[in-house]
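Our next item is subunit A:
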Amino acid sequence: MNVDFVLQLLLNGLILGLIYALVAMGLSLIFGVLEIVNFAHGEFYMLAAMGCYFLTAGAGFGYWGAVVAVTAVSVCVGFVLYEVLLRRLGGRDFERSILLTLGLSMVLQNGALYLWTATPRMTTTQYTYESVVLGPVQAPLVRILAVVLAVISFVSLYLVLHHTRVGKAMRGVAQNRDAALMVGIDPRVVSRLAVAVGVGLSGVAGAALAPVYSVHPLMGFAFLFKAFAIVIIGGLGNVAGAAIAAVALGILESLASGFFSLVVVDGLAFVLMILVLLVRPHGLFGGGVRV
Partner candidate 1 sequence: MSGGGPSNKDTLFAAQGLGKRYHGVDAVADVGFEIERGSIVALIGPNGSGKSTTVDCLTGFQRADAGRWWLGGRELTGLSASRHARAGLTRTFQNVRAFDEMSLLENLCLGAQQRDAGSWWQAFTGGPAERRAQAKMEARALELLEMVGLDHYAEAPAEILSYGQRKLVAIAASIMARPDLIMLDEPVAGVNPTMINRIEAMIRALNADGVTLLIVEHNMEFIMRIADRVLVLASGRLIADGTPDEVRRNPEVLDAYLGRSRAPHAV
Partner candidate 2 sequence: MRKLGAILAGVVLAASSVGHALAQDGEPIPVLVSLPITGPVAAFGEHSRWGFELAFAQANEAGGIDGRPIAADFEDNRCNPAEGVKSVTQALSQKDYVVVLDGLCSSATLAIMPVIERAEIPMITANASATAIAEQSGVGGNKWMFKVNPADSGLTEAIVAWLDKEGKADKIALLAEDTDFGRAGSDGFSQALKKRGLELAAVEYYQQGTADFTGVLTKLKALDPNSIALYSIAADFQNLIRQYFSMGMKTPLTGRLILSDVPEEILKRGALDGTTTVQPYTIEVDTPENEAFVAAFEAMHGVKPNLLSFESYETGRLLVDAMERASAIEPAALRDAIESASYPSILGTAIEFDDNHLAHNNAVIMRVTDGKVEILGFSGT
């Protein structure tokens, strides 16, 4: 019984962590390539989840159709975001990048509140009431699907960053801007792509989580800060680090909620983040995209 209990907690945590990783990876990628902390990242995740809800509930899309549509739109939104706003920031405008993306987050979040109110919506798909039993433990099918999407995203991102020219160029720009210029990489093209992929990932996250949690305009805001903590714990700009930190945090949170109380879970990410900041501060700001 006790072993099953721990196993179930570990499984819950693993699933939760992979879900976190999905949001954190995009944030980390954008930071790595552009050195911008994107406060609006959570809003893109929220809008994607909203989109998924409306497509499945109102527009007659099947779940997978909605996932594809939402992801595609998110990638386009990323392109536009870079061309319209982020391009205008210089690399050293850390504070301005926070203010700019915070302004964007205010517009998107409160615009969503105005249009749809904070009333939560539940996305129901054909998988909503199914679950998967693995020996002594059990997990909801929608979560397993979210995990599958997370793993697919991570593997794709890995493949793109390591086995395509443009992916390598992305890592290149993050590692050494001058060298990128030397070999003829246009930083603008690469940055634009990084934002598109980053926002696209948050789109996948929104679509993957819409059936898992209730969907409402404030869902992104809360999630964003946890993603921040994960990105910082994993090492800013380090996509693989973020993924590992996300899974670790998911498991820790799950164990904490199993053995202590939910109250502990709320602050865990932030306390860990501050500890990491204090212990290894200098490795955090800077560093290229490493996967």
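Keep in mind how these were chosen: all candidates are chains of the complex that A comes from, given by their letters.
Going forward, contacts are C-beta pairs under 8 Å (C-beta built on N, C-alpha and C of every residue); 3 or more make two chains touch, one makes a residue touch a chain; residues count from 1.
These numbers come from a predicted model, not from an experiment.
Enquirer: Which option touches subunit A in the complex, given 1 or 2? Just the number is fine.
Expert: The touching one is 2.
Enquirer: In the complex of these two chains, what residues of subunit A are touching candidate 2?
Expert: Contacts found on subunit A: 1-2, 4-5, 8-9, 12-13, 15-16, 113, 117-120, 122, 124, 128-131, 133, 138-142, 213-214, 216, 218-219, 222, 253-259, 261-263, 265-266.
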